[in-house]
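One protein chain is absent from this view; the other protein chains keep their places.
Think of it as A and B in the order they're written, each chain with its own count starting at 1.
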Amino acid sequence: MTTLVLRARSLTRRRRIHPGLRQPLAVVGLVIVAGWIVVTIFAPLIAPADPLAQGFAASTGPSREHLFGTDELGRDVFSRVVYGARVTLPLSLLVVALAATVGAIIGAVAGYFRGPLDGLCMRGTDLVFAFPPIILAMVVAAVLGRGLQNAAIAIVIVAWPPYARIVRGLVMSVGDTEYVQSARLLGASARRALVRDVLPNVIGPVFVLMTLDLATAILLLSGLSFLGLGAQPPQAEWGSMVADGTQYFQWWWMGTFPGLAIFTVVLAFNFLGDSLRDVFDPRSGVRDSDEP
Amino acid sequence: MSLLEVDGLRVLLPGAGGLLTVVDGVDYRVEEGEVFGVAGESGSGKTMSMLALLGVLPDGATVEGHVSFDGRDLLALAAARRRELAGRDLAMVFQDPMTSLHPMLTIGRQLTEHVRLHLGFDRRAAESRALELLEQVRIPDGSEALRAYPHQFSGGMRQRIAIAIALACRPKLLIADEPTTALDVTVQAGILRLLDRLRRENDLAVILITHDLGVMSAIADRVSIFYAGRVVESGSRADVLRLPRHPYTRALLDALPHPELRGNQPLVAIPGSPPSPGNIPPGCAFHPRCAFARDDCRLHVPELVARNGRALACPVDPFAAE
Partner (left out) sequence: MTALELTDVVVDYERRGGGRVRAVAGASISVERGQIVGLVGESGCGKSTFARAAVGLVRMTSGSVVFEGREIVPLARRGRPRDLARLQLVFQNPYASLNPRRKVGSQLADALETLDLVPVAGRPARVRELCELVGLPPTAADRFPHEFSGGQRQRIAIARALAADPSVIVLDEPLASLDASAQAQLANLLVSLSRELGLGLLLISHDLAIVHHVADAVSVMYLGRMVETGATSRLWEQPLHPYSESLINAIPHPDGSGFLPNALPGEVPDPGQPPSGCRFHPRCPYAFSRCSVDEPALVALAGGRTAACWLQPEGAIAASPAERARLVAGGDVQ
């Protein structure tokens, strides 16, 4: 038989660092997120005071005892920001995971069965897309009643359609590819082809969307709390803290630090999401033909 | 002095591991009015070397060497000057007419754009030139065609239109990169005949890039064979294709199904595959696949030696006696 020289992996492979982490922004994002996760887990150890304790001197600026100052009720802002992470981060992660799951299932069903079922699902997404997200979330949260739980539900309802769209599109397009057709010819049922060939191609884009969506979820959650529909006093939550801060502009530290917390987390997830997109693209660095 | 003189042309492209040499010291001449064929497989650098002439290489590419076109040093020209030259005296036709024609502009617009830009024609003059060009490439119903869009034509007709656009400013040199590869063989024959006629009528020089030696044999006057970014053999069409001297040329011809050969004989396949730019073997790039390789083939890059109108880059020269 002929001797064949297996072409050495083309241009971009001689790297030891994971491709996603090569971009500096991604590293920054990862560090920030990791930092906040640490804060979330070790909140009781990091926060010097009970976030609900009102015993300190009210409305004092940042100092050595109170890094972020105190609010109008004498609570330590730093501790409230730290404990606020415990609300915002896990809840937004949960919300995004739920939205992704619900959306992906609906999208997969629509793409797999097509026909009238597809039409029904897509009209559902259209319905949600017709409204600006914050407005719709507000309406749902208002209908369900105040509270963090209802705010979360509202956000899930607002967030699922993009996942449905993406997954449906991928299921339909990947389903038409020649490698899926080959699998079918070899005897795979449509369902098996879906799991083995289609799903792996779906996970990447969904994951990227989830990472970027986390930023949106955090903003929505904070927004709802800001409007009084999410976290209720006296709970320490970044959005409601910013809301309080707007009432006391002269005591700038009350709203600014929670606002900065939101800002850093959202930015970090955006950086991460952008670089994840490159990681999950199998085509980066891969040639589509033999022509130079 | 030849119309086009290329000496020591090197093109380097950025890759993740550093710079890759895709064209590694290429020399050739193209005379006025002749068809010069450039043959090679993937990774041979044939397309990149032409893009270097036009100045349309990807970002970060480096070009070295000397190129003289119509007496002018092409590589030394500023980008704007070169673009001017490229649109007017140098033209290029690509493989896929679907992507080289603008899908949203009418044929008329695409044909007249060039002459108005480079030669300053007014609208009427440009349109009559456009009709003239369509007639030259045998597109029927010229005035209808001017108002039509590319997708309304078949592949063969689109390629004719692409050729017409290329000829709009009466260039001296036309570079055709695999112009018939995407076409059916019966349509290909039509395009080859068209190119042959056009170059005679317009005293046009053509560089014909192709991997298909049959296509080259149909209209090329002289031929050069590229392998891994270097020229391995060149000479007149009859010499190179009837009496190939380089083992690669010989192997390439043997691998083709010849109409005259009896069927059901296995094709003589060349073992292995052409190297990609990052993995060129040391010494003679062809030596791992060559049946005649000697020890020093691995050590020294063979020089292209020219003699009697033929050039060969093979010190072994196994077929010299024939």
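In the analysis below, a residue touches a chain if its C-beta (ideal position, glycine included) is under 8 Å from a C-beta of that chain, and two chains touch if they have at least 3 such contacts.
Not measured: the values here are computed from a predicted model.
If you put the hidden chain back, the residue from B:63, B:90 or B:216 that touches it is B:216. Considering the whole complex, the residue from B:106, B:202 or B:273 that touches the absent chain is B:273.
For chain A, the residues in touch with the chain missing from this view are 1-2, 4, 6-7, 9-10, 177-192, 196-197, 200-201, 282-283, 286-290. Counting the whole complex, the residues of chain B in touch with the unshown chain are 41-42, 154-157, 184-190, 192-193, 196, 211-219, 237-242, 252-253, 255-259, 261-270, 272-274.
One rule holds in what follows: only the chains that are shown with their structure count from here on.
Separating the centre of chain A from that of chain B, both taken as means of CA atoms, is a distance of 51 Å.
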